[in-house]
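Note that one protein chain of the assembly has been removed; the remaining protein chains are unaltered in position.
Here the chain labels run A and B in written order, and each chain numbers its own residues starting at 1.
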Amino acid sequence: MTGGRPSRGSRVAGFGLLLAAALVLHVLERFIPTPFPFVRLGLSNVATLLVIFSLGACDAILIAVLRVTVGSLIAGTFLGPGFSFALVGGLAAAVAMAAFHRAASPPLGVVGVSLIGAAAHNIAQLAVLGALYTGAAPAMRLLPAGLLLAAATGLVTGYIAHLALGRLRLGPEALRPATAHNP
Amino acid sequence: MAVGRRRLILEVLSFAGALALVIFLMYRARPPTSYEESRVAMGTLVTITVYGANDGAASAAVGSAWREIERVDSLLTRYSRTSEVALLNEAGRAVVDSATATTVARALEIALATEGAFDPTVAPLMDLWKFGEEMALPDHAEIVAALGSVGYARVSADAEGGLVDLGGAQLDLDGIAKGRAVDRAVAALRRGGVESALVDAGGDIGLLGEGPRHGRWRIGIKDPRKEGLLGALKLRAGSVATSGDYQRCGFVDGVRYHHILNPGTGYPARGVLSATVVSDECMVADALATAVFVMGPTRGMSFIESVESVEGVIVSGEEDVENVLISTGLEDAFDAAR
Partner (left out) sequence: MRGAALTGADRLVLYVLVGLGVALLFVPGESGESGEVVVEGAGGFRAVVPLAEERTLEVPGPLGTTVVEVSGGAARVASSPCPEKLCVRAGDVAEAGDVAVCVPNRVVVRAEGHERGEPDATSR
């Protein structure tokens, strides 16, 4: 990665763009059916992923929280039953992804981070399910399914993010002001 | 690139192989399959559990076990008009089925060995005591009168010929019949090709073969006063029976009166809350559990220690648990619950 930080302006623009994308994903994700009410697949983590790999960890967590709160305001589910699932899931994913990205990112690529995020997302949602609704045992019994599902969704979101990062040129180098090196 | 592709294939294969190995190991470690049937019989819930056999074979063997249980019940129960025990009690002396005669003979042996603490002739006393919500104490004079015909020494039984002479006494084999039924059920399962099974007749337990926990069985002992277990026994084989003052009882003026009567006094035996006996035969364990209960903690435990193939646990006390006595042979096998 060649030196130079992205300019302030392009960061703000990037942030706004990614937040918008995240909001759209969040609102639309409700329409994908899942076996349990209010438990979501976590596909809007694509947005969080893109943020981590372009803008950085703190922004990622911020966008995750904003995505859920503003997104649910838009969708009309704010503070509704699914809200806690979405918030806990999205936040857990963002924190886990940010942490692993910070710690292990040269060897760990987009898909790896995405898998970790998906796992964290599902585990967190199962925890909410167990704590607020069904009690520990049924939630524990769903854990294997949650992990295997995370493997699948993590691969998918990771690959989508990978493609997006390449195509949309959202990597840190893409957010630098245009120079001779960077058409 | 050829190298890249080969590496990829190698990776996928090793991943698949590792996954297959994990799945295989986990499959091996899964809990053992069991086949279970429950029925109400002999006045209680009887559950037969077969381990490790396929459902068809297990079901056939269990069917024959039920038939044995029903047969023992129909012969030995006091409460049917056609049972052999009822007919014997009616006639006073008769030739009966060799199974019945054998059971009576064994009951008499145990009565002799326990000096009458277990006595199969307590029928008249049992008839005087009605346990339940609204309970009234029987008249003392009636108890004394009933005691007049109690005494195992009056009875003679010829196991081979089948002749049983009650000598004026009346038979009550309830304290030994369940145990005998369990033994016969276990034998039927063994004949049916079953290698590992457990028969539980209202707390009288018979074990066949090796248990599902690495060859051992884990048998709980109910706490006589609280919900849950007093502890559990790790056994390789044998039978377990418990006599407890909580099984059939009633309260009069705040005092508990239970169904384990002292054949000498006609009143419920005191000093013990529950007695659990482990022995090879469930029939023996059943009768001895009653006998040990009547003997009391000291005499009961020294009796247990004096017989080689018998072990036991006695919970002593008047109304609350005072002490839990464990025979030497069970010390390593007993895990207290608390």
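Heads up, the rule we're going with is that a residue touches a chain if its C-beta (ideal position, glycine included) is under 8 Å from a C-beta of that chain, and two chains touch if they have at least 3 such contacts.
The structure presented is a predicted model; accordingly, all values stated were derived computationally and were not measured.
Visitor: Over the full complex, note down every shown chain the hidden chain is touching.
Guide: Contacts of the unshown chain, counting the full complex: A, B.
Visitor: Using the definition of touch stated at the top, determine which of A:Val65, A:Val111 or A:Ala127 touches the missing chain.
Guide: Result: among the candidates, A:Val111 touches the missing chain.
Visitor: Which residue from B:Leu173, B:Ala188 or B:Ile205 sits in contact with the chain not drawn here?
Guide: B:Ile205
Visitor: Which one, B:Thr276, B:Thr290 or B:Ser316, makes contact with the chain that was left out?
Guide: For the chain that is not drawn, the touching residue is B:Thr276.
Visitor: Determine and list the chain B residues touching the chain excluded from the picture.
Guide: Interface residues of chain B facing the absent chain: 11, 15, 18-19, 22-23, 26-27, 29-31, 34, 38, 40, 43-45, 47, 49, 131-133, 198, 200, 202-205, 211-213, 217-222, 227-229, 232, 240-242, 244, 247-248, 276.
Visitor: Considering the entire assembly, which residues of chain A contact the chain that has been omitted?
Guide: 53, 104, 107-112, 115-116, 119, 134-138, 140-141, 143-148, 150-151, 154-155, 158-159, 162, 165-166, 171
Here is the rule we use: only the chains that are shown with their structure count from here on.
Visitor: Averaging only over C-alpha atoms, locate the centres of chain A and chain B and give their separation in whole Å.
Guide: The mean C-alpha positions of chain A and chain B differ by 61 Å.
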